[in-house]
Every structure is written in C-alpha cells, then in structure tokens.
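Of the protein chains in this complex, all but one are displayed in their positions.
Going in written order, the chains are labelled A and B, and every chain counts its residues from 1.
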Amino acid sequence: MSAATQLPPAPVAAAPAADVGEGAGRRGWTGYLLLLPGALWLTLFFIVPTVSLVSTSLYDPSGSLATGYSMTGHWQNYTQAISDYSPQILRSFVYALIATVACVLLGFPLAYAIAFKAGRWKNLMLVAVVAPFFTSFLVRTLAWQYILGDNEALVSLLRKVHVLGADGYLLDTPFAVVTGLTYNFLPFMVLPLYASLEKLDPRLLEAGADLYASPVAVFRRVTLPLAMPGLVAGTLLTFIPASGDFINSELLGNPRTRMVGNEIQDLFAAGDYPTASSLSITLMAAIVVLVLLYVRRAGTEELL
Amino acid sequence: MSDDLTLTSVTKTFGSFTAVDDLDLTVPQGSFFALLGPSGCGKTTTLRMVAGLEEPSAGTITLGERDITRLKPYRRPVNTVFQSYALFPHLTIEQNVAFGLHRQGRKKVDAEVARMLELVELGGMGGRRPAQLSGGQQQRVALARALINEPDVLLLDEPLGALDLKLRRQMQIELKRIQVEVGLTFVHVTHDQEEAMTMADTVAVMNQGRIEQMGAPEDLYEAPATTFVANFLGQSNLVPGKVVRGDAEVLELDVEGTRLTADVARARVRDGAVWVGVRPEKVYLSHAGEEAGDDDNRLHDGIVSDVSFVGVSTQYLVRMPWGQELTVFEQNTGSRDRFRPDDKVDLHWRADHTFLLDASQDATAGVDRVGE
Partner (left out) sequence: MTGRAGRWVGEHVVLVLGLLVLLYMCIPVFVVILMSFNDPASRNSYTFDGFTWNNWRNVCEPYQLCSSLALSLRVGFLATAVATLLGTLMSFAMARHRFRGRASANLLIFLPMATPEIVLGSSLLALFVGNGAAGVLGFWTIFIAHVLFCLSFVVVTVKARLAGLDPRLEQAAMDLYANEWQTFWRITFPLVFPGILAAALLSFSLSFDDFIITNLNAGQEVTFPMFVWGAAQRGIPPQINVVGTVMFVVALAIVASGQLGSRRRAVRT
C-alpha cells in the first residue's frame, strides 16, 4: 500500500485488532526490550512533566522564575484560575464542540465519498486530504485571514446577497475562529473515519438495503454502527486539540474570543508559572472527564 | 525404510476447546495419505502441528527415529501448501517459488523454478505478483512453492479447492505422479471424497479431533466402522435391527420382523441391537412380491415416495412400513422403466453387502456435511 492510504492515523480504531492472529503472543523479554526505549521516553517526558506540572501548579504564586518558587501546596491557584478564567474555559469547549460537530458534518460525506464513491479517484482524493497538512499550519491559518478579510471576495459577495450587512464582516469574529478550528482539524476527522469506513464491505450495505429499503435506515442501522470506532477516534482527535488551541483565536478572532489556550500561553509568557500550570491541569482534568463521559456514552470503552 | 511420520497421542487445546484429541496416526514413508473430515474437525490444526507452526499440548510427533515435536518449523524437512495460499505479496511468483531453495543456500535455481512453474501451468507468469493472479493460479503457485523443495513430507491443506474440475483432475494426476516419482510422503487434506479415494493409499476420516477410521479407501467405503464414517463417506441406509443368531461366518438378523443375514467379516458387533447398513447403490428394487434375483436380503412393501433423475443414475426414496425412508440408487441402464411415486416395491441386496454397526451410536452422525 502507498503512503497516502496509510496515513490514516485511526489510532483508537486500530488498537483492538492488534491482538488477534496466532503470531501475536510471543512471550519473554523481547517484548519489554522493544517497548523500553519508547516507554522510557514517554515516561521521562510525559509522565514526569505532568507530575511536575501538578507540583508547579501548587507553588506559591508570589515567587518568580528569577527568585524561585516555594512549594506551599497552594490550592488557591486552582480556585483563582477557575474563577478568573471560567469564561475562557467554557468558550474553549463550546468552540471545540461546534468545530467538532462541523468536522463530523463535513468529514462524514467526504470520508464516505472517498471510501465508496471515488472509484479510481480514491487515491487522488486521499492525497488532497493529506497534502494541506504539509503547508504549514500557521501559513494556512494566515490564508484564512486573507479569505475572510474585509475587502475580499467572500465578504463582498455576502454583503451583496445581504447575508451580511453593508458594513458586516467575518474576520475577528467567533465565526472566523470556529471556521479556522474546523478547517485545521478536519483531516484528523476524515482519516480515521475513512479508515473505518474502508473496512466496511460494500456488500454489507447492499444487504442492508435489502433488509431496510430506505437509505436513511441503512445508514443508521449499518453504516453508522460500523463507522463508530472511526467516528470516536475522529471526534477525540478533533475536540481535544481544538479545545487547547490558541492560534485560531489569536489570528482570526478578537479579544472577546480568547480561549483558555491563549490565557495559558500568556501566563507562561508573563512568567506566572503557578497560575498557568493550574489552568493547564484544570483544562486537562476537564477534558479527561468529558472524554470519559463521551466514550462511555458511545459504548466504545474497550477502544481506549 | 522407516522414515514414517508418526503422531502419538497428540492433543491440541485452545483454551478450553480441544481441537485435536489424543490422536494416533502413522503415515508410512512414501505414501499418499488423505485426511477427510467435516469443517472444523481439526485437520488444519493437525497439519500445523506436523509443520511446527503449532505446538502440541501433549503427545509426540516423530519422523523416522527423530522426535520433531518441538523442532522449529524451518528445521523440519516438511513443507506446507497453505489452505489460504499465504503467498508473499511483495515478491514475484518466481521469487515466491524460489524462496525455500534460497533459504537452503541454493544459488542457481532459475531453471528449476521455471520447470516447476511449467509443471503447474504457470510458465511465463513468473514475473507477476500474487495479486495479479486468479485464485486458482495462486493456489498452483502455493503448490509449486512447496513442491520445489522436495521435502520428506509435504502437507497439502485443500490444495486444489479453488480449481475447476478439469484443472483439478489434471493437477491430481500431476501430484500423484510427482509423489510416486520422487517418493515423497504426502498428507493431503481435502473435502473432495472422490479425490481422496482415487489418489490416496490410505484415507483417514477425522471427526471432532479424533480419527474415526483409517485404512485403504475400499475398506473404509465397504466396511465403515462407525455411523459417522458410513454417512460421511458416501451415503448409507441404516436400519435398526437385532442379531438373533450367529455362527463363525454368518449372522442372522431381525429387522422390523423380517429376517436378514450379514457376513461376520463386516460386522462391528455380533450380538444384541445393531444398525444394519447397506449402501444405496447396492440395493435393487422390484415391484412388491415380484420374484427377482436371488439376493439373500429382502425388505418388503416399501412405497416409492420420491424419484429424482440425476443423469447416470436415478435416486429413489422408499418409505418403509415402519416409517423410515431408505435411499436407493439405480444405474440408468435403460433396460427397464423407472418406478413412479406411490409404486409398491421390495428392496433386495446381497448378504455380504450388509454391514453392522454398534447401535449405541447416532445413526445420523456425519449426515449433514458442513462446508461442502
């Protein structure tokens, strides 16, 4: 298979299949040896930092990078962070949620079209999904700045057809931020969805059409359940990074569209490490809770 | 010589499921051994243990004097034609076929590979990849890839299943020829009974992880040892009966009030309740009461319930007075009119075509052949 058709990172979707097959199951030390370097890296640079983030979040905020912090178990950092930044946290999740829903609505038809309708254009379409990846994220977001700009074709057109008022605009609005988020994370929705749809046997759809007759019923009873792993993986890969993002808000939004990522970034830049850390941990905790609730509802715990 | 392949009380369990159950088997060197059995009975698992791809949970496997039970697959002089072909998708057909020779350190193999591909009628396709071949062609590559190594034992897991009838017959002849010429031991799994019986020196019928019966094809067919073999290999009529008297050669039976006789040679039990068996093609039909032939065994007053014409023969279902339906095959010699439904008929057959089986077995065992 080619690189392009391989790219789907269907992370969660692919996990359970790994244990089948008679080849799986060599015991002994080799497994540990193979695992060791990577696991060490993840432990050293993911687990340990997370612990150190937690401890930083409990430092006395009156210190500074220059004078050093004292570890005082300062829980107030959390109450402070939550009370100061709850609008931004809430806004982050709302934007991320809207963007994720938009990604599902846009990504499903695209993934479905690639998997079943593209015929010999399949690979070309996949390449088209993957290729923008390589044009720098920031450069593309700046391109949106241009597309949504006040003097450009889109705004003029919308003004002409009275979707926007005579002096209406798109840039620096929540709409622009959500558009940017949707755009930037769409490939992470399309690829896992495609990966799970592709495994679906078209004959299954025919059998479904035989049984249920209406295309809507076939979609609900056959396509959707089978695409579920890809959908769950895609929504996670979209929602999680979107809720922590600040680039779109910074480049396409205004001060009233600031998300929690902007605040964390600025707090770090300003050297307020304890508050920044407690805000990070709060965000992480909120995401973990949301993801667990979601995965439980979707009935796909075993995929984790 | 005695490089026989011997399996001694081999058992294989997967978790709590026993796929192969205390199996004893000897395959004489140079013989063509066929393994028959319904789907899921453990044929592939048995082959995999011989190949070293699966380790027996208990028991030993020996090749001649050598215990190979725990030998690595690549150290065994055994090759496999996989049921799923398992061709290497990234290698050409030639490279696939040459794979085993190269691994054994052979360098100049082109001529041999070409000859082998010619043999399986794939000459000129050597440069292609497996994905560019049809199912039947892939199967022949799998065959060539194993055959070319001329291993002591060749394991064939339904190697001809995807071929059309003509090619299949042709490959059967080729296989048999190679086997005889080179003197290899073949263990051949197949669902095609005809194939098993025409090619094999020895046939073993397997069921639920055990060998039900093993022997020359005629012996298995004419004198099945169990109801399973009687039904699985061909078809049989099994009627409940009782041995009423017997001497050293002949047993006298009571079947629903009728006296029949059977040879001791084909009796698995000699007294008490039995299944009285006869193959459908051994039975001759006559109009009820009509004097016909001098067959020893005769069942009266059946009613023809179904007639089906199948070309070379006609198959009758005859309902007996006690409600059982028996099957009768009659060659379409054209020498007399066919019977019609509702005709009243008698069934005749020779006493020495009767076989007797233990009545404690299920008479329908092996009737529903799955996977055919």
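Quick note on the criterion: a residue touches a chain if its C-beta (ideal position, glycine included) is under 8 Å from a C-beta of that chain, and two chains touch if they have at least 3 such contacts.
Computed from a prediction, not measured in an experiment: that's the story for all the values here.
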| item | value |
| --- | --- |
| Of A:Val129, A:Leu181 or A:Leu231, the residue in touch with the unshown chain | A:Val129 |
| Chain B residues touching the omitted chain (full complex) | 51-53, 72-74, 78-80, 82, 84, 86-90, 99-100, 103-104, 129, 131-132, 145-146, 149 |
| Absent chain, residues of chain A that touch it | 1-4, 6-12, 14-15, 17-18, 20-28, 30-35, 37-39, 41-43, 45-50, 52-53, 55-56, 65, 106-107, 109-114, 116-118, 123, 125, 127-147, 149, 151-152, 183, 186-187, 195, 209, 213, 215, 236-237, 240-241, 243-247, 251, 260-261, 264-265, 268, 273, 276-277, 280-281, 283-284, 287-288, 291, 304 |
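Just so it is clear, only the chains that are shown with their structure count from here on.
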| item | value |
| --- | --- |
| Distance from chain B to chain A - Cα centre to Cα centre, in angstrom | 58 |
